[in-house]
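Here it is, the structure in full.
Every protein chain of the complex appears in place save one, which is left out.
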Amino acid sequence: MDYYPAPGRNHLFVPGPTNVPEPVLRAMNRSNEDHRSPAFPKLSKSVIEDVKQLFGTTKATSFIIPTTGTGAWESALTNVLSPGDNIISFLFGQFSLLWIDQMNRLNFNVDVIESEWGAGADLATLSKKLSADYSHSVKAVCIVHNETSTGVTNNLAAVRRVLDESRHPALLLVDGVSSIGALDFHMDKWKVDVALTGSQKALSLPTGLGIVCASPKALEAAKTAKSIRVFFNWADYLKFYKLGSIWPYTPSIQMLYGLRASLDLILKEEGLHNVIARHHRLAEATRKAVQAWGLKICTQKPEWHSDTVTAVVVPPHINSGNVVKIAWKKYNLNLGVGLNKVAGKVFRIGHMGYLNELQLLGALAGVELSLQDVGYPVTLGSGVAAAQAHLQRATPLIASRI
Amino acid sequence: MDYYPAPGRNHLFVPGPTNVPEPVLRAMNRSNEDHRSPAFPKLSKSVIEDVKQLFGTTKATSFIIPTTGTGAWESALTNVLSPGDNIISFLFGQFSLLWIDQMNRLNFNVDVIESEWGAGADLATLSKKLSADYSHSVKAVCIVHNETSTGVTNNLAAVRRVLDESRHPALLLVDGVSSIGALDFHMDKWKVDVALTGSQKALSLPTGLGIVCASPKALEAAKTAKSIRVFFNWADYLKFYKLGSIWPYTPSIQMLYGLRASLDLILKEEGLHNVIARHHRLAEATRKAVQAWGLKICTQKPEWHSDTVTAVVVPPHINSGNVVKIAWKKYNLNLGVGLNKVAGKVFRIGHMGYLNELQLLGALAGVELSLQDVGYPVTLGSGVAAAQAHLQRATPLIASRI
Amino acid sequence: MDYYPAPGRNHLFVPGPTNVPEPVLRAMNRSNEDHRSPAFPKLSKSVIEDVKQLFGTTKATSFIIPTTGTGAWESALTNVLSPGDNIISFLFGQFSLLWIDQMNRLNFNVDVIESEWGAGADLATLSKKLSADYSHSVKAVCIVHNETSTGVTNNLAAVRRVLDESRHPALLLVDGVSSIGALDFHMDKWKVDVALTGSQKALSLPTGLGIVCASPKALEAAKTAKSIRVFFNWADYLKFYKLGSIWPYTPSIQMLYGLRASLDLILKEEGLHNVIARHHRLAEATRKAVQAWGLKICTQKPEWHSDTVTAVVVPPHINSGNVVKIAWKKYNLNLGVGLNKVAGKVFRIGHMGYLNELQLLGALAGVELSLQDVGYPVTLGSGVAAAQAHLQRATPLIASRI
Partner (left out) sequence: MDYYPAPGRNHLFVPGPTNVPEPVLRAMNRSNEDHRSPAFPKLSKSVIEDVKQLFGTTKATSFIIPTTGTGAWESALTNVLSPGDNIISFLFGQFSLLWIDQMNRLNFNVDVIESEWGAGADLATLSKKLSADYSHSVKAVCIVHNETSTGVTNNLAAVRRVLDESRHPALLLVDGVSSIGALDFHMDKWKVDVALTGSQKALSLPTGLGIVCASPKALEAAKTAKSIRVFFNWADYLKFYKLGSIWPYTPSIQMLYGLRASLDLILKEEGLHNVIARHHRLAEATRKAVQAWGLKICTQKPEWHSDTVTAVVVPPHINSGNVVKIAWKKYNLNLGVGLNKVAGKVFRIGHMGYLNELQLLGALAGVELSLQDVGYPVTLGSGVAAAQAHLQRATPLIASRI
């Protein structure tokens, strides 16, 4: 039963939820089982352990919470902070905005460092603020690694440098929702204290798991943090980890088998390094297509280029919402709309998760058609050709087929 | 890939998660789709509307939250109450205990009315307390409808009568996790203010949806409730309901299609009335089997008999955990263990969700074998026979096959 | 979309098609792929090789044909025989009858050795006929290993002995549709020349694969056999085996992945020896139940007891068809009807494929209820108890859970 059926496959190029691989669908195609039987912890432990590889950590403790990215945010904040705590947070797009909104509503005292939408985090200002904070009143620095609304990836190594140079002990909290599992992420190296993602992004799963990793320092902070929390409380998980039954409340059997399958695809079949390289390759191809169309991307500087989402700026006389609409109505292609400040001005191409070159080229061809349909005179095939030229060079033979 | 494989079907008779019907598995067997496309709200609205039938309400507003029962509890409490609020809550088993623990941790001031495990809520004491509360300082009365750890169902009509007779304006909050969709539930008639359930119980879905219904009075209370909440905040849902895009954050596509299929099975194919009658029939059969084995159930009086779970008390020289263990190790049968105070003393047979007579009889046969295996000299076939005698009379012809 | 929906699982106890395991459903849940790509032969070769273990052969060549058991029969006959060839075939039930009907229609000259329905093959007569056939005009002896209509298993070692003692070179053709993969089968030891089965029986797959093994002697016979055949011609398979592309025409991708999963369950997870022991255990339990009901089985002597299907004879005043009808209409239980000569007189309980003890006990409980419903005064629980007594003793702990 589909509500607006259309022949052929849906071309899902929003920046999440992403395409679910067939092996994951197969793994999830099962009835419930007793999560309290001796069998279930075995699966559970394996995924709790293996997700850490996506975060680049061996030191952190991971929590797989039956929630969404928004819930994972709340888990990150409330477990390490107390109401009234001073935190610094960066604002440069819709998702950093929403996280800040959450921080405010959770009663933290947020010092917002704002940049233009399309720019990355303003680290100079961060440096100034931290250096001036002699009393170390700032408890945490919060940053969205990859801002999904503008296609901006921040340099977390640089953020860590600023913290280190200021010799500031603030916790570093990172939203990696649209980055972890698709972009390079080094929690241990960057000394990130809490990092989080959601299942429906790079992991190519259905929505439903918020995955949070906490450094030893974060776990220490959790012991004294006074924010009220129950559902999101790490302490309950830690208690059940010790008991060996792992889950403080009923988890989703299906999602955990799906996670196992997704981790197998990423870590064993393709290899995380290759997954990240593939995301870069597809993103580069997309950016070359945009250039060939004579359009600009929202991201202001190459250093902030996002390898999971590209926000394309349309000319002033075009409403980007119409591009998204015609793509869906005529080509069964789902693109992301522009949000908030960039509503009507950008549309977004998600290139995250379990995707390959020809899927992307089909979507780029669809974008060209849609642009033309709404009156932007793109040369048909031009973006595809630019993307192809890059992909032909950059795409390796499929490892299993050499 | 199964961790402890065994031939044939798993006999899942824990009181949740329950058996997922094939039509639900089929409905969920799908890739992600764009939850922001025009298609998705159509499905969303249909399930948001139809779940209300399970709650017996036309007046309440429903929220389908990507969380578990524990999260649904938190949603119920934090949206209508403020820290320090006085609430009355009943304690008579593990789940009422855990909810009270949550209430305390959420900083409410809980006046606990305790009964023995196996008894239902002590309404006489409630009556006294409410009558004495001239200032109406009690903001809410909280009750677990069906206590899953002991197999006790409370009489919510009686609870409402006590409130009415005391002319007390306290909100009535009900945990219907192991009741709604399986037992009679009349939110409007009983003037319940917040009722909640989880997807992995009577709905026979995977875990992942906390379903909460709020009366107009509860929604009014939510406007001034001061408990800090973001992820669980109803206001965000109400805002997106108005916008027509329904979801404040990404929902699980698969779970919502699954919910649609489950509601179709319950409301259209079988009929809610028949679903409830089936649960009663299977529960009666189970109780008759227990009696035939010469054992007692944990539930102290028939008025509290639960139609979704039966907690069986084993003789003192038997450890109920061993019954559960051998059932799993030899017969691929999953029973519920005794929790907390009744650990080792009871095992539980869940008979909730998408189940039929012969599935139950197979499980009862398995319980007999397991009892025998652990040294309780049950007459093989005795419980099955008692259950059969009831089922033969009580089971109607399958409606579609007459 | 189900045509006559009923709550809970269907209890499928016909002697085929059988219950499909979840791991098999998962393996089959996939789109098509190119059967001419380099990937597909790898899967194909693995199953072509591994099915031989079910047949007890290392010497034979296996063919996995996209057809049913009826097609597999035709494949067996037409590849080794020429029109007009004399063959001896045994008649003792509906399926042996149908195979003989096919032999006649394929223009072979069939000498039928008939037994009563319920008896096995009359080997004394076979011995006489073969001994008298000095000219070796008989080209083949054909026998149904397990007659599904009466629950009769023939002793193939004894058949081989008769052939050997008569020093007769006739080919031995065996229908193992309801035996291979569930009962002991030793193609090499018994010098069977062609043996065959279908996917929807012991392999617990959907219908669609006819699996045929041919001994070197059979392959030799195939070179000169003059029966016209194209679709069923082994020569085409042998040609494509040599080419390495395996399939003379498009196979079912899904069925072959399903077969792989089924073979993994049987050969790796449970072990063929244990699978056969489980079938014996469940069959014994069933027979004990029938005895407890005061009924007889169709099988005339214990030596012919079938471990995959039990045909139960009802008292003269009962129509067995009504037992089957009420079981389906009231208990969602599918039993096999009596066929042809035994129509109305027997109903059949299939206990073949991926089944376990409690599934069977549930079904036996259902049979008791159905018998009672149609007016046969069985003591409820009596058959279940008899079966339980056997199973408690005979059922080992589940290997993976010890």
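Quick notes
By letter and in written order, the chains are A, B and C; residue numbering begins at 1 in each of them.
Keep in mind that, in the parts below, contacts are C-beta pairs under 8 Å (C-beta built on N, C-alpha and C of every residue); 3 or more make two chains touch, one makes a residue touch a chain.
None of these values were measured; they are calculated from a predicted model.
Taking the full assembly into account, the omitted chain touches A, B, C. Within the set A:Asp34, A:Glu74 or A:Glu368, the residue that contacts the chain not displayed is A:Glu368.
Taking the complete complex into account, C:Met255 is the one of C:Met187, C:Met255, C:Val346 or C:Val367 that touches the chain left out.
By the touch criterion stated above, the residues of subunit C touching the omitted chain are 1-4, 10, 12, 14, 16-20, 25, 27-40, 42-43, 66-71, 74, 83, 102, 105-107, 198, 200, 206-208, 227-228, 230-233, 248-255, 260, 328, 334, 336-337.
Where subunit B meets the missing chain, the touching residues are 22, 25-27, 29-31, 38, 401. On the side of subunit A, touch with the chain left out of the figure occurs at residues 2-9, 11, 19, 23, 29, 265, 269-270, 275, 278, 328-333, 354-363, 365-366, 368-369, 372-373, 379-382, 384-386, 388-389, 391-392, 395-398, 400-402.
One rule holds for everything that comes next: only the chains that are shown with their structure count from here on.
Separating the CA-averaged centres of subunit B and subunit C is a span of 44 Å. Subunit C has its Cα centroid 53 Å from the Cα centroid of subunit A. Residue positions 2-4, 19, 29, 328 of subunit B each touch two or more of the other chains.
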